[in-house]
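One protein chain omitted, others in place.
In this document, chain identifiers A and B correspond to the written order of the chains, with residue numbering beginning at 1 in each.
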Amino acid sequence: MTNRRAQSLWFWLFAGPAVAGFAAFSLWPMLESLWLSFCQYEVVTPPRFIGVQNYAYLFAHDASFWPSVKVTLVFTVIQLPLAIGAALALALLLNQPVRGRGFWRAVYFLPSILPQAVFAVVFGYIFQADGGLLNRLLALGGLHGAAWTTSPTWALPVLIGISLWGFGYPMVIFLGGLQNVPRELYEAAHIDGAGAWARFRHVTLPLISPVIFFNVVMGVIGALKVFDLAYAFSVAQAQPAPGGPARATLFYGLNLYQQAFGYFHMGLASAMAWLLFACILLITAVNFRVGRRWVHYGD
Amino acid sequence: MHRRTSAATVCLYAALALGTLVMLVPLAWMLLTSLKTYPEILRNPPDWLPAAPQWQNYRTVWEGFAYYRYFLNSLFVAVMVIAGTVLTCCPAAYAFAYYEVRHKELIFGALLCTLMLPAQVTVIPLFKAFSALHWVNTYLPLIVPAWLGGNVFGIFLLRQFFRTIPPSFIEAARLDGASEWTILWRLVVPMSLPAVLTVVIFTFLWSWNDLFNPLVYLQSEELCTLPVGLLYFIARAEQLTGGSLGQTPWHLVMTLATIMVLPVVGLFAVFQRYFVEGVAASGVKG
Partner (left out) sequence: MPLRQREPLLWLTVVLLAVTGFWWAGRSREPRPAPGRTVISWYVITSPLRDLYTAEVAAFEKLHPGTEVRIFWVPGSEYNVKLKTLAAAHQLPDLFFSGDVWLSYLRPFSRDLTPLVQRDAAEFGLDDYFPAIRRAMQLDGKDYILPEYLNLSLLYYNRRMFAAAGLSEPAADWTWDDLVRAGQALTREGKDGSPPVWGCSRVEGWWGEWLIYVRQAGGKAFSPDGRRCLLDSPAAITGLKFYLEKSSRYHLSAPAGFEPLNGFVNQRVAMIVGGHVNYWLNYNQTPGLDWDVQLLPAGPASRSGGELAIAGYSISRESRHPEEAWALAKFLTRPEAIAAIVARGSLSVRRSVAEAALRQPGPRANPHNLAAAYRQFEFGEPIPHHPNYVEIMFLVVQPEIDRMLLGELSPAEAGRRAAAAANAFLDTFGSAAP
């Protein structure tokens, strides 16, 4: 079709709904929530402009803001390397000529597509201090298990452990990346006398670095929006308020939900939403800047 | 290929098998617990297998506690979301793949950016707007975004796939006098069925597994979807069982969890290739 006008007409006919959806469900809410973040808005009364007070309160006084930032950071810093490491290791294993590769891949991938709520509930049951499977097994060995789910020391590590079951996504992405590495490069390296480690270090790693980079970015963003897992975990533990014990599992996303829909501090929660958004922008920008330095794109 | 020593091979398979065990133990425990009786789940040390599988647990949850309703609710939302996704993402992907319009790449880039946007960032203004429309406590807030191209990942994936179709096919159809609409649905979409199927599967997963949106928008019990229903079940299990059990009836909770997981596992068993390809495709072009 050469007619530009006809093209433009069809384009808007076809893409119009999606663009309208983008405007209505992403762009406009972003702008409105920026406005709300400078307001006191408790739903009962219309929003009232209060300047930067919400932000000031978050930074200086709010008892749950910094703990939730800390929980999210700790989760990211510990969970992400473990998840990416495990995913890469398994992808490397499965990239070998193993028999039944499809089966293994299926087994390792399956848990990551199941509902997070189910995982939180099933693991919550297994980790229960009093009567859970783990502590009963430990008791068989004469060990006294901890209060995994009800102690602030252990609750977050347990959640990190649970979330590791979902490393299937990065694993499959790694597998895709590994399969794009040309076999001849390995052959050449092998002929040059490179050992397994040297081949990994000098052939595999540079070539899959864009994939690692992609997984890191997605992992960080994923950590910033943890909700289902933490919320369901709280409910399964019958915690009176989500994010317990003692804010140990109060993820940023959960805290935001709680402020907005538990207590209706919509203005304050909007400020949290914008900080989250700024954070994501920043991380993405930094990642790309850093990524440019160490990521090896093929061409 | 180089022959590896048998010791290394054994290690490899042992590692894979051990990992499999770790991956599947929670699911196995869920399934086994769902087939036990209440006294059996309290036993200490635990029995691995139920003395006799209690299949009636499934009937209790499904019929006795009317969880078929939550199942149908979940299914209804998923079907509507999938329908909206297919009907709006296919044309949008076609438009972005084949038409030359000013600022097209900019618009597409903006759409892609929303992939990074967590739901928590936009939920407050959306809730405010949906309240004003009296859509809270209906399914509309969960469905309408999908009918407006809400699944940007789908648009992205389909566009990638559409682009692999040789333009000559499309030009030939145009010369035959086929309208754009016909070309899209009769030529391009049938040629891209694997990609469409992948989008359908992932849309189903997101809708089926979603806890956040139903939690925010659905208030009364009769409307709830399964993930919310699961949490409600735990919260009111004592009441459902008439308070006759001292502890949470974990055998029934696990039954419900298994019911939730089964459709996903079933789909995965049948369409494994599409799951894997969909994920791999998302990584191809970050």
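The working rule: contacts are C-beta pairs under 8 Å (C-beta built on N, C-alpha and C of every residue); 3 or more make two chains touch, one makes a residue touch a chain.
Owing to the predicted nature of the structure, the values given are computational and were not obtained by experimental measurement.
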Chain not shown, its touching partners among those shown: A, B
From A:Asn95, A:Asn180, A:Ser209 or A:Gln239, residue that would touch the chain that is not displayed: A:Gln239
Option from A:Leu9, A:Ala129 or A:Ala189 whose C-beta touches the chain left out: A:Ala129
Absent-chain contact - pick from B:Val101, B:Met116, B:Ile165 or B:Ala178: B:Ala178
Per the touch definition above, residue among B:Tyr13, B:Tyr232 or B:Phe271 touching the missing chain: B:Tyr232
Contact residue for the chain not shown (choose from A:Pro152, A:Pro182 or A:Gly195): A:Pro152
Missing-partner contacts on chain B, residue numbers: 44, 76-77, 79-80, 83, 87, 127, 130-131, 134-140, 142-143, 173, 176-178, 182-183, 186-187, 216, 219-223, 232, 235-236, 238-239, 242-244, 246-248
Positions on chain A where the hidden chain makes contact: 40, 42-45, 53, 57, 60-64, 67, 128-131, 139, 146-147, 149-153, 235, 238-241, 244-247, 258, 261-265
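Everything that follows uses one rule, which is that only the chains that are shown with their structure count from here on.
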Centroid spacing, where centroids are CA-atom means, of chain A and chain B in whole angstrom: 17
Contact footprint of chain A on chain B as seen in their complex: 1-2, 12-13, 15-16, 19-20, 23-24, 26-27, 29-30, 33, 42, 44-46, 88-89, 91-92, 94-96, 99-101, 104, 107, 110-111, 114, 116-129, 145, 147-150, 152, 155, 174, 180, 184, 205, 208-212, 215-216, 226-227, 230-231, 234-235, 247-248, 250, 253-254, 257, 260-261, 264-265, 268, 272, 275-276, 279-284, 286
Chain A to chain B touching residues, read off their complex: 1, 4, 7-8, 10-15, 17-22, 24-30, 32-33, 36, 90, 93, 96-98, 102, 104-111, 113-119, 121-123, 125-126, 131, 133, 136-137, 139-140, 165, 168-169, 172-173, 175-177, 190, 210-211, 213-215, 217-218, 221, 224-225, 227-228, 231-232, 235-236, 238, 253, 256-257, 260-261, 266, 269-270, 273-274, 276-277, 280, 284
